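Heads up, one of the protein chains got dropped from this complex, but the rest are sitting where they should.
Presenting subunit A:
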Amino acid sequence: MSLNQLTISAARDALRKGEVTSVEITESCLSAIDGADALNAYCAKTPEIALAQAKAADARIKAGDAPAMCGIPLGIKDLFCTKGVATQAASKILAGFKPEYESTVTQNLWDAGAVMLGKVSMDEFAMGSSTETACYGPAVNPWKIDDRQLTPGGSSGGSAAAVAADLCLAATGTDTGGSIRQPAAFTGIVGIKPTYGRVSRWGVVAFASSLDQAGPMTKTVRDAAIMLGAMASVDPKDSTSVEIPVPDFEAALTGDIRGKKIGIPREYRIEGMPEEIGKLWDEGTAMLRDAGAEIVEISLPHTKYALPAYYVIAPAEASSNLARYDGVRYGYRAKLGAGDGIVEMYEKTRAEGFGPEVQRRIMIGTYVLSAGFYDAYYNRARRVRALIKRDFDQVFAAGVDAILTPATPSSAFGLGEMADASPVEMYLNDVFTVTVNLAGLPGISVPVGLDAKGLPMGLQLIGRPWGEGDLLNHALVLERAAGFTHKPSKWW
């Protein structure tokens, strides 16, 4: 096994025992990255920063008392502002943008001694489920079953491809409607979206502020617990960061879920769901039952309306958030013709700078917020959102500890295969994950099996608000029972 294949927990233990140095692990990752250009996972490589941080981490470890993430090399989603390092959110409109500040999440990671290998690819402004909306071309799934190239999912597809192909020990992701959990499922890794307000959004390029949360994408559940602990903080710079102390998530991993109540929501058995996904869900249910949990059927009656509510609320917030890209303060400005005024500057800059999906969402958002439609669409969607949250509140009040669902309606699809699909067909990828964002809950995707084609499939566990520790413990039990140890064979 080469060092880039290590998990965070194994690397941490080896680093502390002095069996390996961060510089050695970092160099191993850097060479793996250089040999994996075919995956297009990294959009910016930062080897100088990585080696400098690794050296500093080694010194800190030698001095004793280094935090768990000290010396661990990571990929950072291109949505996080990183000081002096290109931060483009996969959009032409942020071409050349180098932030003068560091996001709270990445600062927390650097303070803990983590190492930045580079920025990883994503869908433009995190709007997409395949990384095909990225201005620098799609990332490629390291899983391959025929001559087609498959998507690693999206929007955190570069993160997922990088983790699955061992181009880092772990990566940061962000999740607005499923953007951590769907790519994790498509690539056979673990991804957790924490409770809304657990992780600071400060310095993360905004998509839909009431839904966005950052989280870790890792090789194991234990790694997710370790890394989430380092990413999370109470942050005065984010007014929606909730003042609840960050617990030791790893300490919650007891592997014991006897007597816990697991809800199986009947509304998630959707029409047209592949038989394999249903079978996987049943197997996962049996695994938790065998571990001593009590299985109960539950109802989340407004599930069906989550997707349309999401596709009103998220674009509405996006249209406001993305109004800042006007060609004045940062990024791209269109070349203007003689006589062009400021309105032409805005309109040309935004037409040339934003890709088609981002433009579509901005315009949908503009429409649902416009006079005469605000009540009919936006306010109605926010009412439905309140009902979706109430569904979950009632289930948790009835004593359910965690909810088990499929993570995605299919395994990874081929790049380009959805090119002729309507925008709405692409949105269906989020069907099992958006409810969690709308209700502000923590959700985790765990790899559980391979489908008949040989591609990874994941299951999602949904937890109580602020119950990430307990949720991760359930995920650990599922991970152990599933024993998913498959890795993509190297073709790149």
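Brief remarks on what is shown
Just so we're on the same page, a contact is a pair of C-beta atoms (placed from the backbone, for glycine too) under 8 Å apart; a residue touches a chain by one contact, two chains touch by 3 or more; residues count from 1.
Keep in mind that, in the parts below, contacts and distances are computed from a predicted model.
The chain that is not shown carries the UniProt protein name "Aspartyl/glutamyl-tRNA(Asn/Gln) amidotransferase subunit C", picked from "Glutamate transport system permease protein", "Aspartyl/glutamyl-tRNA(Asn/Gln) amidotransferase subunit C", "Benzoyl-CoA reductase" or "Acetyl-coenzyme A carboxylase carboxyl transferase subunit alpha". Of the candidate positions A:100, A:271, A:297 or A:420, contact with the unshown chain belongs to A:100. The chain that is not drawn here is touched, among residues A:311, A:432 or A:484, by A:311. Residue positions on subunit A in contact with the hidden chain: 96-100, 195-197, 210, 236, 239-240, 242-243, 302, 304-305, 307-309, 311-312, 319, 323, 326-333, 336, 340-348, 350-351, 354, 359-360, 362-364, 366-368, 370, 377, 379-387, 389, 422-424, 427, 438-440, 465, in rising order.
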